[in-house]
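Could you have a look at this structure, given as structure tokens, before my questions?
Missing here is one protein chain; the remaining ones are kept as they sit in the complex.
Labels A and B are assigned to the chains in the order they are written; within every chain, residues are numbered from 1.
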Amino acid sequence: MFRYIFKRLIFFIPVLWVIATITFFMVRMAPGDPFSDEKEMTEEVRDRIKAYYGMDQPLWKQYLIYLGVTAKEVNKHRVTFASGEDSKEYRREDVNATLRVTATAEVKTMQGDTQWLARFLDQNTTTNISEVEVFRLERSGLLQGELGPSFKHKGKSVNDIIRESFPKSLELGLYSMAIALFLGITAGAIAALKQNTILDYAPMSFAMAGICLPTFVMGPLLVLVFGLWLEWFPVAGWSAWGGEGFFPEGWPGDRVLPACTLGFFYAAMVARLTRGGMLETLSQDFIKTARAKGLTETRVVVKHALRGGLLPTVSFLGPAFAGIISGSFVIETIFTIPGLGRHFIEAATNRDYTLVLGTVLFYATLILMLNLIVDILQAWLNPRIRAQ
Amino acid sequence: MKRDRLADVKFDEGTSLWKDARRRLFQNKMAVFGLCAFSLVTLLSFVGPSLLPYDHETIDLPYQARPPLSDKHSFVCPNHDYVHLYSVDENCYVCNTPLEPAAIQPARHLMGTDKLGRDLCAAVLRGGRVSLAVGFMATAVSLVIGVIWGAVAGYFGGRVDQFLMRIVDVLYALPFLIFVVLLMVMFGRNFLLLFFAIGFVEWLTMSRIVRAQVMALKNQEFVEAAVALGYGRMRIIFCHLLPNLLGPVIIYTTLTVPAVMLLESVLSFLGLGVQAPDTSWGVLIKQGAEGMEDYPWLLLFPAAFFSLTLFSLNFIGDGLRDALDPKSSKD
Partner (left out) sequence: MRPFQLIILLSVLCLGMGVGCGKAGEPEDGEGSGELIEKGKQVLRLGNGSEPEGLDPQIVTGVPEHFILAALLEGLLSENPRTLAPEPGVAERWEVSKDGRVYTFHFRADAKWTNGDVVKAGDFAYSYERMLNPEMATKYGYMLHVLKNAKAFNEGTLKDFSEVGVKAVDDRTLVLTLEEPTPYFLQLINHYSWYPVHPPTIKKFGGMTKRDSQWTQPENFVGNGSFRLKEWKLNEHILVEKSPTYWDAAKVRLEKIYFLPISSAETEEKMFRDGQLHVTQTIPLTRIEHYQKKEPEVLRVDPYLGTYFYRVNVNHKALKDKRVRQALAMAVNRYEITRFVMKAGQIPAYYMTPPNTAGYTSRAKFTFDPARARQLLAEAGYPDGRGFPKIDIYYNTSEAHKHVAEALQQMWKTTLHIDVGLFNQEWKVYLDTVNKIKYDVARAGWIGDYNDPNTFLDMWLTGGGNNQTGWTNARYDQLIQEASQASNPSARFEKFQEAEAILLDEMPVIPIYFYVSLSLVKPTVRGWYPNILDHHPYKYIHLE
């Protein structure tokens, strides 16, 4: 068992690498660039901005830099000389800085000196130096765990953005999942046990209604009814726990409507799948055997029927769970939740290359983990799979 | 293709299964209701628009957002033929002379008009064409790929399974939006692309469900018996395992149809999908949702058609599952 899990975990690395590679080249091929705007800039400005983010390099090199294999130039400064000036004092605290002289295309490394530019010019009597670039070479990329700076949210790194926004999506996702599992499995199981009675039709009709009402209809509907007409819950927002809450205990009530919107939608799917799976299992021989053995109905249902019947639900839940906890764009937009889900879509529409890659890799890791958990869970639910 | 394989099933498991299934299907009242309702919706979508007095394209701005069954009394300016309004109180906005009543148009808008004064009924029926086509084509694509992929992965297991399932993981993670934009750039605006783009994402979960079911089933006695009889692997997968997977597959398929129809509205947002003034249920519902407080009928009617279709599909799906269940035939 542990060997199996270990093997799967090792497999994560090539899979993530493949995803990173495909995504990297995909976003670069898409039309539009991260810096374009309604008000156009001149080509020079665009080129300089691109150069600032290292996008003037050939694509393969940018790829290697992104992976963290090749070093990139950071903290680049350009020292320019006015005509007639032949030396300039320039102080830098940066150790390990590299110096590039444009006129001669010569690259020199000088270390641990705060006045080295002046010294460099003393030592080199090269004439016609007009420009000197000073930068530090640094490897920081995927291998170092750095996802890079966001192009859109200036001054924020992709790591920061994910760190800030994921907990919010996770919190909401867990509530929704609890609602979905509780309502879905209960309704599905009852419907299967009471097939073709009112107890089957009623919950299944609700489930169908839940499927027919997509979240962008359900959300505003709940907001209208419970937020604006009945005034039970706030219509949107995301307040802190224990802070200026809406409930006496500091329990933030703004979680209720988004969690229900998302929860009901998945509950409907879970209910349908559970019912189907249960029906399948209930007609199998071992259930008849179990009943014949005289086991109580509860035991038959919970221990045997539910275990087998949940198989399709569990297969569905792996990816669905990853989707829920990494946030839903629609829900987070309707309820203005500062979660991760918005970044998935907004990063793509903004062509924020690093943020797209960062969110995709993060989501990929979630998917891989959850599909692994699901495979283990399936083995536990079904002895026949376990044997393999 | 699928039908042929089901025919094989019949040959393997007894001559009366197919006939039995049909009999059982037609005994199921809900399934029959579903079939009728679904046929009606399809018929209305494809034939209905030509029977209506209005088309879905003609914009009539002054007559915008009228509730269902509103009257249509038009007034025109005697000097400017393009000035027509629907209120007696107003004068011509060019020359400010009083308006004169125009010939009354007898036909009312059955479902009211949308925000640009177009007939909603025509739009809903028209939208059905696109939605049904997308719903079926894309679902079929995802069904075929998903079932084959999952069944092969589940049955062979080991390295094959690892390889196939990791591809699924990769595809789950790729950014869909960028993918669609790239497709558009490479192939231009193309309706076939729509099926491909949607099918591309929707088969993944199906394959995982099928894989799990196959893994659970493949060590059961009837499979062992087939192996002992020396049948080929493909034959075992498609003739022996697949019929036993029908339950979850049908259910997940009925869940895929709405997802696909709604995904189409997202693609329309990106410029793939239908282009205005053509429309689809997904697009209509999305637009309706934005004004549900002030113009509820704009949401209500498309949503009603959408739901009716899904409900009936669902009943048909349940009926089919019960009818085709190889285990229940043993009872």
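The criterion applied here is as follows: a residue touches a chain if its C-beta (ideal position, glycine included) is under 8 Å from a C-beta of that chain, and two chains touch if they have at least 3 such contacts.
On a predicted model such as this, the values are computed, not experimentally measured, just so you know.
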Displayed chains that the missing one touches are A, B
Answer key for A:R28, A:R139 or A:H153 versus the chain not shown reads A:H153
Given A:F233, A:F265 or A:F344, the correct residue touching the omitted chain is A:F233
The one of A:V45, A:L143, A:A178 or A:V302 in touch with the missing chain is A:V45
Touching the unshown chain, chain A contributes residues 30-33, 36-42, 44-46, 48-49, 52, 75, 77-78, 80-83, 149, 152-156, 161, 164-165, 186, 190, 193-194, 199, 220, 223, 227-228, 230-238, 244, 246-248, 253-254, 256, 333-336, 338-339, 342, 349-351
Per the touch rule stated above, chain B touches the missing chain via residues 57-59, 61-62, 64, 82, 93-94, 115-117, 177, 181, 184, 189, 268-271, 275-277, 287, 290-291, 293-295
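What we mean here is this: only the chains that are shown with their structure count from here on.
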When centres are defined as mean Cα positions, the distance from chain A to chain B in whole Å is 29
Per the touch rule above, chain B residues touching chain A in the complex are 157, 162, 165-166, 169-170, 172-175, 177-179, 181-182, 185, 204-205, 208-209, 211-213, 215-220, 247-248, 250-252, 254-255, 258, 262, 285-286, 289, 292-293, 299, 303, 306-307, 310-311, 314, 321, 325, 327-328
Chain A residues touching chain B in their complex are 11, 15, 18-19, 22-23, 26-27, 29-31, 208-209, 211-214, 216-217, 220-221, 224, 269, 272-273, 275-277, 279-280, 283-284, 308, 311-312, 314-316, 318-320, 322, 344-345, 348-349, 356, 360-361, 363-364, 367-368, 371, 374, 378, 382, 384-385, 387-388
